[in-house]
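Apart from one protein chain that is not included, each protein chain of the complex appears where it belongs.
In order of appearance the chains are A, B and C, and numbering begins at 1 in each one.
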Amino acid sequence: MPPSEHELRLRERLSRLRNMPLLGGAKLSGELERLQRQIDRLGEEPTEDEIWRSVELARHADRPYTLDYVERLLDDWFELHGDRAGLGDDGAMVAGLGKLGTRTVALVGQQKGRDIQERTRRQFGMPFPEGYRKAIRVMELAGLHGFPVISLVDTPGAYPGVAAEQHGQGGAIAASQAAMARLTVPTVACVIGEGGSGGAIAIALADRVLMQENAIYSVISPEGCAAILWRDAGEAQKAAAAFKPDAAHCLELGVIDGIVPEPGEGAHTDYDAAARLLGESLREAVDGLAEVPGDELRRRRRAKFRALGVFA
Amino acid sequence: MPPSEHELRLRERLSRLRNMPLLGGAKLSGELERLQRQIDRLGEEPTEDEIWRSVELARHADRPYTLDYVERLLDDWFELHGDRAGLGDDGAMVAGLGKLGTRTVALVGQQKGRDIQERTRRQFGMPFPEGYRKAIRVMELAGLHGFPVISLVDTPGAYPGVAAEQHGQGGAIAASQAAMARLTVPTVACVIGEGGSGGAIAIALADRVLMQENAIYSVISPEGCAAILWRDAGEAQKAAAAFKPDAAHCLELGVIDGIVPEPGEGAHTDYDAAARLLGESLREAVDGLAEVPGDELRRRRRAKFRALGVFA
Amino acid sequence: MAKIDVSVQTDDKPVPPPKHPNTCPSCHSHYRDDELEGALWVCGQCGHHFPMRARSRIASLADPGSFVEESAGLHSEDPLHFFDLRPYGERLAEAEMSTGLADAILIGPAAIEDRSCELAVMDFSFMGGSMGSAVGEKFSRACDSAAERGAPLVTVTSSGGARMQEGILSLMQLPKTVCAVEDLHDAGQAMIVVMAHPTTAGVLASFASLGDVLLAEPGALIAFTGPRVVEQTTREKLPDDFGLAAQNLRFGHLDAIIPRPEVRPTVARLLRLFDAPE
Partner (left out) sequence: MAKIDVSVQTDDKPVPPPKHPNTCPSCHSHYRDDELEGALWVCGQCGHHFPMRARSRIASLADPGSFVEESAGLHSEDPLHFFDLRPYGERLAEAEMSTGLADAILIGPAAIEDRSCELAVMDFSFMGGSMGSAVGEKFSRACDSAAERGAPLVTVTSSGGARMQEGILSLMQLPKTVCAVEDLHDAGQAMIVVMAHPTTAGVLASFASLGDVLLAEPGALIAFTGPRVVEQTTREKLPDDFGLAAQNLRFGHLDAIIPRPEVRPTVARLLRLFDAPE
């Protein structure tokens, strides 16, 4: 059905806050009041409690993960494996091809685990360098064939271990960003849970960067920040309030282009609805980029990230 | 000094055998009679003994290796190290930048060892996959900056070990050839000793492929071939005579574009003269390619290799 | 050590067939040809994948009647007049007789679940699937045919190594096929590789590794240097699964291992993905 008057006004206000793609989620009946709340929140300053609630929801054990969205959003999904370099196939990074509507897309994303075995196999969603190299390989494959790239970001950070360092964690994260900066296909990233630092930005140098309403995106975890600046990890809540990892603030700072609404009390309460809302936003974002020539996409993408920062 | 009448005729005859770049070596006084011998050899069928002598000279323990030529031919040589992937720096593969005359070139090549320690460290000139990945990295660096690529081939073959297989030996050799097939800069390869099978072709997909007079280039070692087809490695000499790895035959088959003369009784008898002869041929080959547009270079390179084979 | 060439895998030819050729080497069940043909040459008892001839493979992959063979008569010449214990020409003639093929690969356009593609399927029965001039040329033509028709290339590989009798020209089939794949990619087309047992040496070190998607059959040996040569050369103790598909997947060299009955639907899915409008 066509959007209502009221809805249009709301969505317009929302988009004015920072010219972001209108949120597909808003099209869904029953989402309007959430959208309204979201807009109100964007209006005023989120409280320390609201920010902390995002932190908790972003890390919620029942929150949908990358593959939960893949199975609901992509047809003909085919997962690709391996770094082709002999370091193996990283379980924390998922990469593959599938159809978003009629379009073939490449999807990359971190994947946490549900039970302890899977968490271990997937390193709690913290990729090794070989995981980023797998993502690079699949993104470049997409570039060769003109497939849009979608990345779903959900990681506490890149894996902090001896082998990961020896395999070249810093270089792999840099190389993955560089590969995305070179792509001439549409790229859309969405933070669906924890957007943890370098491990997150490695796959988030995209034409459109979205965040789910209760996701967080930050340069350091609240605990890490508190431990360093407050000398007390217990002050995590205070730290979070100080560096503001919530979607509303990331939108205000121009770090993201749009917020994807979540159903009910959060994505974990209704996977299908969360997937519908995410899917609509992803499709809208890809559609909006599909007609732009590749080199122009790349030029704008670089210009966008090169404009980030506040200095005088 | 300008080339003499007689010399010009010789060189013309030589080049007619297969339109190969005129051999710089022939410019050097004292090389004419060798050139004459070479021409005579090309005329008639090399004997089994002559072929076997090439095998022995190609493997001669005192034969100059890649770095012996580097130090004599390139100024400002700077060796580059590492695969950037965490598998290390392969001693059997040398890669770096240097100046050939006024031109900056990238050079890659296998390197054998002189004493037992170096031989072990360099795996007798048999690269691991990480060695080919280092070569790929440096060749692509050259492509980015418009530097011609020179490769010196001298290997019994890629390393035949468990770790090498686990690191992806087959894939690395294929990827290295593919990288060379994509380059839009001039590429010149010269087999300076043993051109052993896949380990050699990995860095020999070049615009111009040269062989030193006493080098060999083959799909298998004489011993390996004898062991399989004659069921007796002792029949190596017979096998070599049968599959003809010598420069003259490779030239006749169109597999190489030119033969680089060697001094005296072989390159091992005079490193400086051998380097002068090789240097002149490399410079001539690069000069001949320098003016060709990059995409045309690539088109011709692929067409040349795609034409190889005898079928009906 | 430095003298032993590592690119030839002929000693990885399957061990001489048992008296009854259709006896499963792992569980020893016996089958009639028609039984195995009906079961895609997979052991019903233990799932062992028997070698599959190129024509059976194409019948199992392509929509009925959709395959049209190209360059059927193309065969290798004998430029070196190679003579070991017997002349190469004699070996070629014998292989043609016993296999009914002109060389170790079949190519041609086909459809899989109504998606058009180009097929290039190797046959190990023809001189161990060794790659000589004919294999290189036919594979390259398959790349061009796919590019011209704007369809992906699907190739099934099975090769024991180099065609030694063609000497250096057999080595030159590596860069030749690599260049053909690069031309295919520049034309915007994909290549899907299905590695059957064994995919080794020159074929692995050229086009087989350059697919956009790399699939393998269970238990396939996928190695540049085969186990025996590695053992003889380096005296290393080999892991049990040395060079097998499972190990290659674990080390990041494959996208997936697909049991033979799943190969057709899997390839069809990939064709739908690569065909999709951009």
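Following the convention adopted for this analysis, a contact is a pair of C-beta atoms (placed from the backbone, for glycine too) under 8 Å apart; a residue touches a chain by one contact, two chains touch by 3 or more.
Values in this document were obtained by computation on a predicted structure and should not be read as measured data.
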Study note, to complete from the structure: Listed by label, the shown chains touching the absent chain are A, B
Exercise for review: Pick out which of B:Ala61, B:Ile116, B:Leu144 or B:Ala312 touches the chain that's been left out of the picture.
Suggested key: B:Leu144
Exercise for review: Out of A:Gly109, A:Gly157, A:Pro186 or A:Gly279, point to the residue that touches the absent chain in the complete complex.
Suggested key: A:Gly157
Point to revise | Where the missing chain touches chain B, by residue | key: 76, 78-89, 97-99, 102-104, 130, 134, 141, 144-147
Study note, to complete from the structure: Where chain A meets the left-out chain, the residues are 59, 112, 119, 124-126, 156-162, 164-171, 173-175, 177-178, 181-182, 196-202, 204-205, 217-221, 223-225, 228-230, 239, 242-245, 249-250, 253, 255, 301-302, 305-306, 308-312
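We take it that only the chains that are shown with their structure count from here on.
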Review point. Of all the chains, which has the CA centre nearest the overall CA centre?
Key: C
Revision key, fill the gap. Rounded to the nearest Å, the gap separating the Cα centres of chain A and chain B is 49
Check your understanding: Distance-wise, how many Å sit between the C-alpha centres of chain A and chain C, to the nearest whole number?
Key -> 41
Check your understanding: So how far apart, in whole Å, are chain B and chain C when each is placed at the average of its C-alpha atoms?
Key -> 30
**Study point:** Sequence positions of chain A contacting 2 or more other chains
**Key:** 83-87
Review point. Which chain C residues reach two or more other chains?
Key: 251-253
